[in-house]
Structure formats: structure tokens, C-alpha cells
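Every protein chain but one is kept in place in this view of the complex.
== chain A ==
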Amino acid sequence: MNIQSILVVDDDENDQFICEYTIRKYDPSIRILKAFDGSEALDILHRETPDAIILDINMPVMNGFEFLDRYAEEFEVHAPVVAMLTSSHLGKDRERAMQYSFVKSYFEKPLQADHLRIMAELLDE
């Protein structure tokens, strides 16, 4: 099954650009939703549930982990694939993120087409 929609949660405008470009190149038909911090992402998720979420950890206002807590608490239906995308590969952060049942993968920036392929496979499972 192809990914229909992805929510990208990242405060960095350049990273948003890279994600958008990479996703477009991978599959132009994927609908891209953008949020610049956790609370914006929650607002979007109240309206709709995308197939996948790409989530940065370090963000102002509400960071990735705060977002995951709220997402776990407030939502019964979660996006099938939630992938962490961070610039540092720290074991501590990875362990913490993988404790959430809906977090399926953990990638290091920058986003690449391979990452999207893995996400598509995870969606098929």
C-alpha cells in the first residue's frame, strides 16, 4: 500500500524543505502536512490522521517527546507509522522514543528516499 499522506513536524524551515523535496521526488502524489512544533501537529491531528508522521525531537514550545506524550494520551487512533527524524543519534533518545507503541522507526537527518521506502514497508505490515 502506498503512503497517502505524511505529517512532517519540524521547527527548522530548511529541514521542512528537504523533507518536502525528498517526499515529492519519492512520490509526488503524497499529501504533505506541515507543523513547526508539537502543538501545531496536535491541532492538525485533531482534524485528520495521516498515514505517517515524521517527527523531530528538538523543537521550541513543545518538543518531540512532549508531543508523543500528549499524542499517546489524547488520541485513541494513531497514525500507522510514526518515525522519529533527528540530527543526533543518541541511544538514550532512541530508547525513549521506541517505548511508544506507535513509534515504528528512528532515522537520522537528512531524510532520504530509503527512509520513505522503509516507512512504506512498515505501513504494509
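Assume a residue touches a chain if its C-beta (ideal position, glycine included) is under 8 Å from a C-beta of that chain, and two chains touch if they have at least 3 such contacts; residues count from 1.
The rule we apply is simple: contacts and distances are computed from a predicted model.
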Not-shown chain resolves in UniProt (candidates "PTS system, cellobiose-specific IIB component", "propanoyl-CoA C-acyltransferase", "Amino acid ABC transporter ATP-binding protein (PAAT family)" or "Sensor protein FixL") to "Sensor protein FixL"
Chain A positions in touch with the non-displayed chain are 11-15, 17-18, 21-22, 25, 36-37, 40, 58, 60-61, 86-88, 90, 108-112
